[in-house]
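Every protein chain of the complex appears in place save one, which is left out.
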Amino acid sequence: MKKLILSTAALALTAGFAMADTVRMGTEGAYPPYNFINDAGNLDGFEIVLGNELCKRASLTCEWVKNDWDSIIPNLVSGNYDTIIAGMSITDERDEVIDFTQNYIPPADSAYVATSADADVAGGVVAAQTATIQAGYIAESGAALIEFATPEETVAAVRNGEADAVFADKDYLAPLVDESGGELVWAGADVPLGGGVGMGLRESDGELKAKFNAAIDSMKADGTLNALIIEWFGENAATY
Amino acid sequence: MKTCAQTVSDYAFRAIGYGERLLPRSDFTICEQFTLIGSGMIWNIYFGVIALCTGFFFAVALAVGKSSERWIYRRPSELFIFLFRGSPLFIQFFFAYFFFLSLKKNYAFFDPLTAAWLGAVIVLFLNTAAYSAEIFYGALRSIPKGDTEAADAYGLTGWSRFRRIIFPTMMRLAWPAYTNEAIFLFHATALVFFSAFPARGQKGDALYYASYFADKTFNPFVPYPILAFYFILLTLVVIGIFGVVNRQLNRHLPQAAVPKLRVRPNLIR
Partner (left out) sequence: MFSYCADPSTLDTFRWLTCYLTTGVHMSFYKSFLLVLALLAVTAPVALSFGFLGAMSARSPMKPVSWLGKGYIAIVRGVPDIAFFLFFVIALDQSFELIKHNIVCPDWTDPIRQGNDFLVCPQAKVPLGTSPEYVHQLYGFLLAVITFAIVFGAFAANVLYGGMQAVPRAQLETAEAYGMTRRQTFWRVLVPQMWVYALPGLSNLWMVLIKATPLLFLLGIEDIVYWARELGGTKTSKFSAYPHPDWRMWYFLFLLIFYLSFTKVSEVVLERVMRRLNKGQATSGGEAMRKEASA
């Protein structure tokens, strides 16, 4: 009899384990300061710290998965990981296919960077990364769009004169401008694009979405999110 | 809702800059995907055809150089062929783009080199020349001894010996393998905008538009099979055209002896 009880207990235990599945978090690892690989070869960045904190608050076991940007959404809906936390702006297009949590970075500006402040950003040649909201924006503006596969190449294009300016997330460009020694400068006016950065989830995963939303709420409420944003994006970053 | 005919007239030549300026951005139809990806094929065909036509002559020169007994011709040809056959096209594109950029910085004359229409064609030209040269070289070495002896007996020497005896036989022997090279060159054109050269004004090749749609619809299972469909079509056309040439090359032989154009991947990248 005792044996029987024991084995039922063991069964309940394993069932319990099965319930507490690890949440797999998909990220790109190539977009500082949001997410990148540090010198030690580990994932690092604002979103990694944030993601771990959110998981802690939602009492979830989380695990990080690196995935190429181009296939990051198809792999999410196909179930290879459960969330995307990769500096992904909330847009209507994306929202049709996947769900987003509330944003954890307020709608941020995209900005132009050029070698001189009076570069022709409205009618000149503007570089952007393929398949980003920035590329879509430039395609619709009057400027001639030139697309590169990686953000690295878009900035290189300005340095070597292939493009008059590069248009990308301001937060991505800021450290590059700071350290370029005056070679790169801001140009034109900043453009608010997208609905802030949020965590992407499958549409059928409402429960997980609620958990993360609650965790983001609590981080917004106690100010830790703002502190984190300032730590990674600098004093001038938009906060809540 | 646009009709499909309207879509075709708007986007059929979008890849080279004619038609609607903006790409479709929502409610993507199958028709739009077919039209734009097809439009992108213009670039793939352009790259392939130009590189093949120009690369052919360079390849013949290289093959002759490699089989030369003088090291001054042989060594450079060997080195060139090894360099281009031994490295991935991907990396060749990368270096070429860097190289063209630095040329451009110093001399304005080289401006167009960093654009795909010229720069990528040059890389593909060099690449296919190296691969074809190896094929031609192999053919050159297996020319039946009788043929050259006959040429000698007729007193043919130098250029006319090459043009009238060596070259036609070499072509005849190399043609099946060369057909493969042509097919794979067309496949290789898909790499141009994918990894090497920037696309300007959303004018790109078939893969560029396919990945545009895959990115917008988040569904890779429609655009990529369409792309595959176009490439299979292109492959069939290439095999057809090369088959006609093959028959021409072998028209003097008794029909039973004509080697069938067995498409075998002899020398591919």
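For reference, chains read A and B in written order, and residue numbers begin at 1 within each chain.
Keep this in mind: a residue touches a chain if its C-beta (ideal position, glycine included) is under 8 Å from a C-beta of that chain, and two chains touch if they have at least 3 such contacts.
Here the structure is a predicted model, which is why all the values come from computation and not from measurement.
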item	value
Hidden-chain contact residue, picked from the options B:13, B:73, B:162 or B:224	B:224
Residues from chain B at the interface with the omitted partner, ascending	82-83, 85-91, 94-95, 98, 142, 183, 186-188, 190-191, 194, 207, 210-211, 214, 218-221, 224-225, 227-228, 231-232, 235-236, 262-269
On chain A, residues whose C-beta touches the chain left out of the figure	17-18, 21-22, 24, 29-30, 32-33, 36-42, 44-45, 63, 65-68, 71, 74-75, 77-80, 97-98, 150, 152, 155-156, 159, 175-176, 178-179, 202-204
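Just so we're on the same page, only the chains that are shown with their structure count from here on.
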item	value
For the chain A and chain B complex, residues of the former touching the latter	70-71, 73-74, 77, 93-94, 97-98, 125, 127, 130-131, 136, 139-140, 144-149, 153, 157, 160-162
Contact set on chain B toward chain A in their complex	22-23, 25-26, 101, 104-105, 114, 194-195, 198-202, 204, 211-212, 214-220
